[in-house]
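Quick one: the structure is below, and I'll ask about it shortly.
The complex appears here without one of its protein chains, the remainder shown in place.
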Amino acid sequence: MNHLIPPSILPYVLPVLYGVVIVAVLPLLAGYIVLLERKVMADMQARLGPMRVGPHGLLQPIADALKLLIKEDIIPVKADLFLFWCAPVLSVTMALLAYAAIPFGPAFQIADLNVGLLFILAISSLGIYGIVLGGWASNSHYSLLGALRSAAQLVSYETAAGLALVSALMLAGSLSMKDIVQAQYDQGVWFIFVVPVGFFIYLVGSIAETNRAPFDLPEAESELVAGYMTEYSGFRWALYFLGEYANMVVVASIATTLFLGGWLRPFARYQDHLFGTSVELLDILPTILFLGVAVYSFWLAPKQPVKIQKIVMALVGGLCLVLAVGMAGALFAPDAVRMGVHGAFWFLAKVFTYIYAFLWIRFTFPRYRFDQLMRLGWHFLIPLALVNVVVVGTTIVLQQNWDWRHPMLTAIVTTAIMLGVAAFLGREDKQHQAAVEAPEP
Amino acid sequence: MPGAGVLPMPVDNYLLLSLALFAVGVVGVLTRRNVIVMLMSIELILNAVNINLVAFSRYWGSVDGQIFAIFIITDAAAEAAVALGIILAFFRNRETVLADEMDMLKW
Amino acid sequence: MSDTRTDDRSKFGEGVNATVLGADEIILNMGPQHPSTHGVLRVKLKLDGERVVGSECIIGYLHRGVEKIAEHRSYQQFAPYVDRMDYVAAVSNGLGYCEAIEKLLGAEAPPRARVVRTILTELQRIASHLLWLGTHALDIGALTPVFYCFREREEILKIFEKYCGARLTTHAFRIGGLQYETYDGFEQDVKRFCEDFDKKVDEYETLLTENRIWVGRTKGVGILSAEDAIALAVTGPVLRASGIKWDIRKAAPYAAYDQYEFDIPTRQTGDTYDRYVVRMEEMRQSRRICLQAIENIPAGPIMARIGKVLKPPPGEVYHAIEAPKGELGYYVVSDGTTQPYRVRVRPPSFINLQAFDKMARGSLVADVVAIIGTIDIVLGEVDR
Partner (left out) sequence: MTGSAASPITSVLFYIFALMAVASAVLMVTRRNIIHSAVFLITTLLATAGIFLQLEAEFLFVVQIILYVGGIMVLFVFVIMLVNLDVSLHLIQFNRQKYVAGVLAFVLTAQLLIAFWVGRSSLNLGDARAMDPKNTEAVGQALFQRYMLPFEIASILLLVAMIGAVVMAKRRV
């Protein structure tokens, strides 16, 4: 294949291929994450969720996309046309651009940049413009206020999330995403166990950064109606939505790469083999999982009331069976293919567990008021992140000099100190809270 | 990574580019009435300087030029913060952001 | 327009000032069709930045002139109108009206009717509080409780439907007693509902009571001191949350409330969190009453002998009951004909709404929604 393409373009072919795959798959993925969210929300609220479009609502995202395409596209009068058009486009491109450096598997990565993580942080910090310019261009007092508020929220929580990442970076020692995962493999421990407080701060920071759950104030504020998205409708609004969900996946993949060991299988270094074959014991886990799901859906298929749903359940069962065979087949394939397939599976599994945590938090917590939100960001999270960086740094240096050589030790030491600091900040926050209430008549 | 190969482009292309940006920045500062656009033009001039620094840093193979560029960016950040603070305070009192209306030292 | 500018502006502290520069005070209009004003209530807020400096509630969008209609209807004909006032707690409206007329006639509903009336009214109180909790939590952002509350409320509405054929505007009672005998299985349904309702309330409480964000959004918001509560003649859970132990079911027992013992929850600080706790406790107490009442529903007739055409002797009566929102009073004047001369209703929501300005002043715009929710108003009753 190499001789077909002129040498100077060869290094760009594979990344472009991966890029096309990601840009094609992502809107579909974002659509199905919306369906997943609605189904999980329904399940938590003792109801069924979308069931009408396609069996079990499986065709709902396609129906949504179609509806949004056909829906009338209203542009407010005197709106700033150039900005009104380019704001949603900007927020989607920034979200998609961040995928350039995310390693979906040991092989499947568009560009292993030397400054991988910083690049993703930089691109996601550009997402603010999509919101701010959108709010300004729709020429209405409410959306401007919403845009200003969400921009302020993004800026302050980005610092907290960035500092939380720094604490994990110190352990990894490199910015490139592949090296970070490699470092977690070499040290034999996921960084979530070494810097749990960093993971917590990043979890909270990433929720605020994607404008979700308890921090989704700019859109859902009762008197701001829908914040900066108020004037958008039809496909433009869908672009904003796609941008938000793509951002959610980006944030989830950063957390997976940095804290949950990227494409590493849990207990990656546990290598003893399955009765003599070349298959590592834990590698058969994905196959068992898919087999289980396949059996369950086959068992469920005849029970479905409607004939069409019977077929769908059977199809789902078949799909899981194919995947199980694929996973098993990959076991005996050459090393690169096995690492690639299993790596991608573990990476996506962790990304979806992280996104499930997003959904779970969204349906259990009420919304923060704007000043509480800012106070949490500035008075609690950022100082906590700063102290976390200092504490992790000192423990690493001490570990190297005094040779404590036990990763769990750093975890215990850092968490103990951080809990002390969190308590102190919490108490100080309560005093402030009491001070605010007392003078009120 | 590239060995000791020649610079991707001869260095004078970068100088011409930074000269062009510098000229546009100067025109911006001199001709615009609105203080915020003047500030933006100053940011543009600082950026032109940065291109020069990085071009020569690549030419000499050392990172000193890039370090200096980082210092210039931090300085630009500090300057922008204070300048915008002044503009906000000024706008709150005099309802104007036009440079030639800021002619009174005390009002 | 209560625009007496507060003299000392520093009292409000340095709230987040997101107003557009230069505009010192803006009037924000939360229009009649706002998602969280519980019906057609228009609130004009005077804002200084994020802080509410003054507010004015403009009502009347749902005014149907019920009291005027009453003067051209016979006593029995007017009974269904009463349900349309507080459409969330229709049964207790009916109870208030029927007992007022019975007092006017000097008649007395038979014991069996009184006990069944108490059970249905208490079930209606639980349903009304459930609807309040669902929408209040939804306004503050918790998406899940509303579905749990409506699941329980559905059970109650099923019981109403089996008993009198209607779910919301039930017209369950008649002057002098009941129209329908309780369907067989009535006791089992109510017992089954009350049995697992306690667990359900615990479910809501696990979701909300210790939830840091919920506490943060409700504690210290919309504070109403005891003196202000009395001055504004506020009644019901809003009054009890400010520390005053006043409940008409204990003060002037009506129907069969004197036969059961239940206690009246009260709190001291009178903020949104306290009103939430009071109402949750009230639901548990109502369940207790229903359980006691179900034990022994006395046998006997369900309708007093007052004849088809009601001509109460000329005179006037004022009869108040403890509706879920507060003291619901009926002042009926009869001139000896079959039609009342005047029916004046004391709606608790209308009077509780007057406390809104006192609560909203000094709070943030985001809290206004929580404050409207915590007063628990129904615009049908406010506008009549």
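Chains: A, B and C, in written order; residue numbering restarts at 1 for each.
Here is the rule we go by: contacts are C-beta pairs under 8 Å (C-beta built on N, C-alpha and C of every residue); 3 or more make two chains touch, one makes a residue touch a chain.
The model shown is predicted, which means the values in this text are computed figures rather than measured ones.
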If the hidden chain were put back, which residues of chain B would touch it?
1-17, 19-28, 30-34, 36-37, 39-41, 43-44, 47, 50-51, 54-55, 57-64, 66-67, 69-71, 73-82, 84-89, 91-93, 97-100
Name, in rising order, the residues on chain A that touch the hidden chain in the full complex.
8-9, 11-12, 80, 82-83, 86, 113-115, 118-119, 121-123, 125-126, 128-129, 132-133, 135-136, 144, 147-148, 151, 155, 175
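Here, only the chains that are shown with their structure count from here on.
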Centre-of-Cα separation between chain C and chain B, whole angstrom:
64
Hey, how far is the Cα centre of chain A from the one of chain B, in Å?
36
Separation of the C-alpha centres, chain A versus chain C, in whole Å, is 44
Can you list the residues of chain A that touch 2 or more other chains?
none
Where does chain B touch two or more other chains at once, residue-wise?
none
For chain C, which residues are in contact with chain A within the complex?
11, 13, 15-16, 18, 20, 28, 30, 34-36, 50, 137, 139-144, 147-148, 151, 207-208, 211, 213-214, 216-217, 219-220, 223, 225, 361-362, 364-369
Where on chain A does chain C make contact in their complex?
41, 44-47, 141, 144-145, 148-149, 214, 217, 220-223, 225, 362-372, 374, 433, 436-437, 439-441
